[in-house]
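Right, one structure below, let's go through it.
Omission of a single protein chain aside, the complex is shown with its protein chains in their original locations.
Chain nomenclature is as follows: A and B, assigned in order of appearance, with residue numbering initiated at 1 for each chain independently.
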Amino acid sequence: MLDSLRTKQPIVHCITNHVVSNFLANGLLALGASPIMGEAHEEVEELASLADALSLNIGTLDKQSLQSMLLAGKTANSKGIPVVLDPVGAGATSFRLAATHQLLDDVDITVLRCNVGELAAIAGVEWQAKGVDAGEGNVNVVELAKQTALKYQFIVAVTGETDVVTDGEKTVEIPYGSPLMSSVTGMGCLLSSVVASFLAVSPANDLVAVSRALHYYAICGERAAQLLKGPGTFQFAFLDELAKPDNLNAGERIRVEDGVLWK
Amino acid sequence: MLDSLRTKQPIVHCITNHVVSNFLANGLLALGASPIMGEAHEEVEELASLADALSLNIGTLDKQSLQSMLLAGKTANSKGIPVVLDPVGAGATSFRLAATHQLLDDVDITVLRCNVGELAAIAGVEWQAKGVDAGEGNVNVVELAKQTALKYQFIVAVTGETDVVTDGEKTVEIPYGSPLMSSVTGMGCLLSSVVASFLAVSPANDLVAVSRALHYYAICGERAAQLLKGPGTFQFAFLDELAKPDNLNAGERIRVEDGVLWK
Partner (left out) sequence: MLDSLRTKQPIVHCITNHVVSNFLANGLLALGASPIMGEAHEEVEELASLADALSLNIGTLDKQSLQSMLLAGKTANSKGIPVVLDPVGAGATSFRLAATHQLLDDVDITVLRCNVGELAAIAGVEWQAKGVDAGEGNVNVVELAKQTALKYQFIVAVTGETDVVTDGEKTVEIPYGSPLMSSVTGMGCLLSSVVASFLAVSPANDLVAVSRALHYYAICGERAAQLLKGPGTFQFAFLDELAKPDNLNAGERIRVEDGVLWK
């Protein structure tokens, strides 16, 4: 799958927040994809129509960029390309939560990629988020992810110490990664666009594509963490790992709850 | 103080310029704080009400973001959390100078963190700034900082070869740091938000908190400079240093003009 990604170099249209746009563009280039980032209303539909996948992120959303996302989302839907939504801090403000629900209602989303606090906010479950970070609470993440996946008929990928990917039927758990990954801004945002890149080259089985993306990402994180000394240098060692030829097959360690997805 | 910062992980709401937003978010994460960055008028007050400190930076100000800062500043004031203002390039254009004065008039600022050129512009003293850099001139920095601190009843922290922190009565000078710090964009901007982070966990004595923040920052800069070869790699070695457990006590070298602040 990584091979076909690097051969096809899919164009991933990202409408994202200005805090992470540089890291995200460099991450996609390292992976082998081709990012495009524009969101002006004058061109956002034309950009989406050039793309192989669309990645939406509400990290520094305003009324203008919400409109850009709706326009691009509708173009992506009519073209039939995958759409990934990253509802950054969905529970932090009423504006973000309303915008997230509008995107879920008006755009056909392929994958919701979030942390557990954002998932709880979307599901209307009680949760103590901390700003835009995951925060703390007491929910059964797997059950909540499954319910949400079934309700919206899409794949939910919740990242944390153990990542959970589910379409409501089958569920994959990925227990890898490094604590350093949460000390770099935009690691979740970039992951969402990496998921979009994997989807762009694997229309057949979205759950496998999403799980492979998270698996690859977590292994790159583990490897980068072995090499280095702190969160500053870690982020660029991580980009180096994303660019390597073979991290996807780094370990045959994936845990699958409801059956073998790949070996 | 660094211990309590890392235990509490204060939420610092930053309304800042797009050139440095990524560096600033990563710097706060490395330090141990939790940055949030949104500024849409629809949510800026709600974000500020979640925060433990507010950090304002006018580096790429426009009418919209000035309004965001005023809204967030008033929320911060009514909540009683500290507010740090970084008046980037205050003397460069009449728009920036007017906006700075509006923020000083309408928001109760806790700390003004600036370079000497910006201080001179705010004080109305003649000075030859160079774009948004400090530039050259002939003023007594300590006296000007004291006068400005007394006039506005806040703390002034002026950085340069020797940093000066004063509340108009007591003054601390911090002669550390590295010339490499001025070859990375956003080093001053990040410092302002580091000051906000320290203030968030030390309501008792603001002058000590600010001085400790600048001291820690300068020592991290010295250490990062020892390791590396140029301004590109320096900025990430610096983030690594910010994340280390003990740089705050690296040296008992602080100079205090009007008395011992800590040992």
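Here is the rule we use: contacts are C-beta pairs under 8 Å (C-beta built on N, C-alpha and C of every residue); 3 or more make two chains touch, one makes a residue touch a chain.
Because the structure is predicted, anything quoted here is derived from the model rather than measured.
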| item | value |
| --- | --- |
| Touching the absent chain when the full complex is considered, from B:T93, B:N140 or B:Q153 | B:T93 |
| Options A:L29, A:L70, A:A98 or A:A225, residue touching the unrepresented chain | A:L29 |
| Those residues of subunit A which, in the complete complex, touch the missing chain | 9, 11, 18, 21-22, 25-26, 29-30, 34-43, 46-47, 50-51, 235-244 |
| Hidden partner interface residues of subunit B, rising order | 17-20, 22-23, 59-63, 89, 92-96, 130-133, 183-186, 229-233, 235-236 |
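Assume only the chains that are shown with their structure count from here on.
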| item | value |
| --- | --- |
| For subunit A placed onto subunit B, the superposition rotation in degrees, Cα atoms, nearest 5 | 120 |
| Centroid distance [mean C-alpha coordinates] between subunit B and subunit A, Å | 33 |
